[in-house]
Every structure is written in structure tokens, then in C-alpha cells.
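Some chains have been omitted; the remaining ones sit where they do in the full complex.
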Amino acid sequence: MASAVISRPFYLRPPWNILFEFHKLEKLTPWNINIAYLLASFLEEMEKTGQTDFRASGVALDSSALIYLMKSKLLLKLEEPPPPPKPPQDFLPPPLFLPLRHELTSTTIKHLLEVLDDVLKGEKLIHLEKTVAEPILPEPSEILPQLDAFLVEIELQMERLYSFLSEKVKGAGIVEFSTVTKGVARLDAIRTFILLLFLAQDGRVSLWQNEETEEIYVTIGDLRIAEGGKADS
Amino acid sequence: MQKAEKRIVDLAESLSEKPAVEKMRRDFALLEAALYVAGRPLDLNELCSILKTRSKNKTKKCVKMLMTEYANRNTALEILELKDERYVLQLKAEYTPLVKRLVNRPLLSTGPLKTLSYIAFRQPISQKRVVDVRGHHVYGHIRVLKEMGLIAAERSGRSLVLRTTEYFADYFGLSHEMATMKKELTHVFEDSAKQEKPNP
């Protein structure tokens, strides 16, 4: 008890105390905890104060792994979010159909060729190097090797989805997200979407969304087109 | 070419004024050409400049005779007179559903048209209110409707207020005056509700 007289160690103060009060962990929302920041500043503080304590480091590591696991579980569990508030009621008039009028347009072949010049200049500048997209999800922390099992499971699911997509895009080269998730329960559709994000992060698929219809289109990243290439020479 | 014009043609011919008849036919054709290519309402000034005359009276008479000719031909096209002495050539509404698939330009689908009619009916209305009532997808509709010049947005304090434009009123042949336009719209909605009922 003699050591209790000494001032409380820094890591029992906020914000690091989160890592040392297990009974409180379950009540916290894991998304509100920035593990990377906590651990980095914990190490920094330890170096600064010279209070090197391997037990404390071990506990901190254990707690952050637990918080990380909680986050991962939430991500895959995906409890249905609360239903959105009901829209206010109002009289919705029928659509107004525009009268049809023929209208001559002013675009001539000259305009077409003026812009063609621009496009061809752009074509020369294009180096068709694939730029690697910025990771959409944060990289998993390297200090948490015990979560590899979970990542392996994700990779398995990614592989499954990837081969399914490869089958689906045959021909068109494109498949709509709505086609991929047709007849699938909402929760599974969300899971599929998360896996798609992982695939996109790896550059194995490309995603883009039509702003109007909100449809998401998926292509396989390594698609090669022979016919198009010939015509481009 | 029907009664109204024929009477005038007869009259001119009886007075041995062949050149006058020629001139009149030419003016008819010029007005028709102008209305056909413009595909929007033209005002008397624009029509005068096409006829190369300063007489609004003469131009008005001429375009009204052309309107009568179109009415007598009883076909798919009509020339309408809008407010402020503007005139437009267009397809009669009853033919729209029968031929709209031949139109080679993106027509608004039902979703944006519903958003448009809601904005027109409740204007001026905050964008937030439209989104609350119709859902988040209407941001896309609002963008398209703005691009087409059918609605305009303006800031009022911290919110965006939407209203229809003069171009919108012209397109539908509605009054530019908001209270009148809303009354006219109510009639349009009632009519379309009636039309819907027999063919559910």
C-alpha cells in the first residue's frame, strides 16, 4: 500500500483511464474511442514521465484489442438502425407533364469538331495508369494480431463475392448493385456493400454511383477489353 | 387552309390584289417557321422582327389568323396565345402519351415531375420542406429542374427557398402571377385527376 501514497499514475487520468476501467468499457460506444490516439499518446506520456510499466502497457493493449473487437462486431452485426422519422404529410399533386414542342437546336458539326479537338488533346495526355484509391476504411492497427482471424474471415467472404461478381459481369462488364442484392435480405445487402468497399479498397472492383437513380455500378477492376483497344490506335 | 383565311384570300383576289395575297401567305409561313423552330413562346416583338414590320397590330392579326387556320385544320398541332401576347406552337396534350417515345431528348420522368408540381403548388417553399415531404432522392430532382430552368433557388436567411421560373409558367402557359398561377394549377390537377379515373 506504500505505493498508493505516491501520486496516481498518469494512465488513470482521462483520457487513458478508459483503457483501465474494464467495468465501464461495455457502457461506452466503441465508435467514440480513438484507439490509435489513446495508444500513441499513452506511449508518449510513458516516455515523457519515465514511468515505464509493462503491466500497464499490457492492460492498455488488451483493452484496445477489446474495443477494436467491439467495433468489428458492430460492423458485421449491423443492427437495424432505428426507423427514420415519418415524413410530414402533405397534399401531393399529380405530376405536371410538359407539353411537347419541337425545337431546333443550334449545335452544328462545327461545334462537334471544336470540342473533339479538346478531347483528343486530353486523350494524348492520359496515361492509363490506375491510381490506387485512398483506403476507405482505416488500416487495422498492427498491434492487434489476434484480430487476424476475423480479417481472414472477411477475406474469405471477399473472395466469394469477387468470384460471384466476376460471373455476373460477364458480357456487359458491369453489374448493378441492385442486381447483386436482388432478393437478398437488407442486412445481407449491407454486408455485401461493406465487402464491396473492401474489394474497391484493394482496387479489385470499381464502384460508382448514378446521382439521379442512386444505382451503384460495379465493374471488375482487371477487366481488359481487346476490341476497344484495336479501334483506338 | 380554311374558312378564315379563305375569306381573306377571296377578298384580296376580288380586289385584284394578287401581290397582297402573296405577301399574306408569305407572312403566315414566316410566322409558322418562327414558331416551329423556336419551340418556345415568342412575343409580339420577336414576331414583328420576323415579319420585318413595326406594326404590332398587323403582326397580331396575322398570328391570330394562323391560329385560326391551325384550329380549323383540326390536327395534332395547336398555336396557343399565352399571357402578355405571346404565342407558342405545340403538340396538343392528348397526343403526348401516344408519341412521346419518339422524342429524342431526355424527358423528365414521373419522379422529378411530381417534385416540380409539388414545388409549383406550394411555392415559395423551403428546399428542406420539399425534402422532408418527398424524401432525400429529391435533391437529384431539384438539381435537374434547376438545370432545365424550371425552378430557381434563393437564400432566405439560412434556408434555400424554391420557386418556379417564368420559363416554367411559359412552358405550361400559366400566369406569371403566383396566386393566379396556383389557381390555374389547381384546375390542371383536377383535370388530370378526372382523366386518370376512367383508365386506372
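Letters A and B mark the chains as written, and numbering starts fresh at 1 in each.
Rule of thumb we're sticking to: a contact is a pair of C-beta atoms (placed from the backbone, for glycine too) under 8 Å apart; a residue touches a chain by one contact, two chains touch by 3 or more.
What you see is a predicted model, and the numbers here were worked out from it, not measured in a lab.
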Assembly composition in shown labels, counted over the whole file, is A x1, B x2
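We take it that only the chains that are shown with their structure count from here on.
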Given the complex, residues on chain A that touch chain B span 87-104, 211-212, 214
Per the touch rule above, chain B residues touching chain A in the complex are 36-40, 88-91, 93, 95-96, 99-100, 103, 107-108, 110, 113-114, 116-118, 120-122, 132-135, 137, 140, 143-144, 171-173, 185, 188-189, 192-193, 196
